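The chains shown are only part of the set, and none of them has been moved.
Letters A and B mark the chains as written, and numbering starts fresh at 1 in each.
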Amino acid sequence: MNAPAKDASAPFVAPGLEDAPLNQWWVAASREEVGRAPLSRQILGRSIVLYRTEAGEVAALPDRCPHRLMPLSQGWLIGDRLRCAYHGFEFGPDGRCAHIPSQGVVPGTMRIRPYPVVEHGLWVWLWPGDPELADPALLPPDYARPGYDSFVHFQASVKCHFLKLQENLLDSTHPTFLHEGMFDDGELANSPQKVEADERFIRLTRETQPQLPNEMTAQSFSLPRDQRAVRAVICEGHAPSRNVVITRFTFPDRPDAPPHELISELPVTPANGKLCYQWWASIASYPLRDTDGMTTIFRQAMNQDIVALELIEDRIAEGDPAAIEISVRADEAALRWRRMVRGMAQAGSAATAGPALRASEA
Amino acid sequence: MNAPAKDASAPFVAPGLEDAPLNQWWVAASREEVGRAPLSRQILGRSIVLYRTEAGEVAALPDRCPHRLMPLSQGWLIGDRLRCAYHGFEFGPDGRCAHIPSQGVVPGTMRIRPYPVVEHGLWVWLWPGDPELADPALLPPDYARPGYDSFVHFQASVKCHFLKLQENLLDSTHPTFLHEGMFDDGELANSPQKVEADERFIRLTRETQPQLPNEMTAQSFSLPRDQRAVRAVICEGHAPSRNVVITRFTFPDRPDAPPHELISELPVTPANGKLCYQWWASIASYPLRDTDGMTTIFRQAMNQDIVALELIEDRIAEGDPAAIEISVRADEAALRWRRMVRGMAQAGSAATAGPALRASEA
């Protein structure tokens, strides 16, 4: 009836998440999402409740009362303590039980292990593995840029393996087809690619030939229609949890003009082996005309990806052994990412941070 | 395509019901629920059809025609025989086939095993195990009281393990929190408890200090507001299938005044390892003012329990080995009940009835 009596200190690997490294920082929420109402998330198969203390600090506890396993997120805050809705036990941000209504003494064993959490950039990062190994130096760099406009922010759940979704974000040929008519007019899939990587980071760059932007592109990116522009699409990934897509227009005929740059942070975290979370947050270097319209397009694009990825997951689940992926050159970045994240999971512990190459600096 | 050809006489244990003793009486329905319309229930993983003969006796057969496994509950009664909806075979209450339309002779092998059933108190009790061992002496006592009003009667299905639901009914500290504002104003969880048990029965008693009832309590239990009252909450369990909760007010300043007593019978029976049935039937020693209001409150309370227990079941299903229950003193009765029912299941046969201590007699 309960979980089998395994060694509770052994790291728990949820079914299907053999490739998800536990001893890494994963995005658990955007900073905005966490407040005084307890927020329940499942991170790498672990149910976790997030809330802010009265001082504004983020706390993360197992979303499961140690008494009878009631989700603590069903309870409510009394000061900094979360009160369980079932029998009223109260737990502090340190996971210790501070009050049991039916008895005076609280045994020291009545406690749960808090998860290390850090607010960094736009996100709340959580370390699902061994708390002793949690090292803020392993957090990836922030993409904040002075003077850039933030204009879109949303979250979705996708019923697929997290690597499939991340690989989609390191694949700059699919927009031409899956998102046909939304972002480019077909030249992107044809342009040459460049892949750079170290052991925790990857960057895929495609750059088109200089050309006058068509109307859709000019409007989306606030470009002058009479200037030739080079479009670079740069897909970056900081393993294991954050992907970023940068679209940058430069003007070869006016080298002094500042580039028009759109940076979208797209973290991905598995809830479990069959579901993952995707966040989307964009900033732009140029004044935005129609932020609602851009948000609508981005949501539509994400929905197209979700439909495709969930259908692919269905095909995989059918179990036909003839269902084998055949890769092409355009998949290089995705395949390297897959190996990188799997390698981290196999290493089974926090990799020491690799050298130089980090967040995109034009 | 069919069930594997095991020894059909070996007792069938449904997945997750290792702790449910087969050779015991279980509530299958309230007496009111069984009539001339065939009623389908699943009891300990066995699909069973219940109906009344023309003489009013309860019959219980596998809800599965031995010909092509059609649920017999889809058929209809012809006198005392149940006719299968698929090919029209007819079966008597003894499980023997009495008519096959496509041939004159009915082979003696065309039969199903009826289940022993007894009407007792408000309930129809069924013996899912070996019929040879079915012993009416093992039925628990009836709670009928002369002159008491019956005022509520309903049934619900709960997607959790049956022991979790029964343990909830042997836990008198959760109403203060899970049912906050409905039954007490917080003093119950703090009052001392007493646990009595023999090998088939358990009783948990909590008694508050004498006090003037507040308005809600006075109204719910028809108490005078100017008399101090002692509230006793008595949770009783007759293993394996029936729980009872008794709320009794006595008046220390007027020892001759009759107590106000509310007795709720709350049988629980597993349909399978993931679903159980709960019934609720209450009687009261005092004239009831607002029976509809009380029924509404009881349904709301049951719904709160259902939400909590189903959420807990979800947490258990996640498989995180860190999901371990830590018990406190208030859990003594629930833990003893769990061991008692498991012990019965392991004994694997009808326990001989234990001695004295039985239904609550004030």
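The rule is short, and it goes like this: a residue touches a chain if its C-beta (ideal position, glycine included) is under 8 Å from a C-beta of that chain, and two chains touch if they have at least 3 such contacts.
The shown structure was predicted, so the numbers you read here are calculated from the model rather than taken from an experiment.
**Q** Of the full homomeric complex, 2 copies appear; what's the total?
**A** In total, this homomeric complex is built from 3 copies.
One rule holds for everything that comes next: only the chains that are shown with their structure count from here on.
**Q** Can you report the angle of the rotation that maps subunit A onto subunit B, using C-alpha atoms only, to the nearest 5 degrees?
**A** 120
**Q** Please work out the Cα centroid separation of subunit A and subunit B, and write it as a whole number of Å.
**A** 47
**Q** Which residues of subunit A touch subunit B in their complex?
**A** Going by the criterion above, the answer is residues 1-8, 10, 12, 14-15, 42, 45-47, 62-64, 66-71, 74, 83-88, 100-103, 107, 109-110, 113, 272.
**Q** In the complex of these two chains, what residues of subunit B are touching subunit A?
**A** So the residues of subunit B in touch with subunit A come to 16, 19, 161, 163-164, 171, 173-174, 176-178, 186, 189-190, 308, 311-312, 314-316, 318-330.
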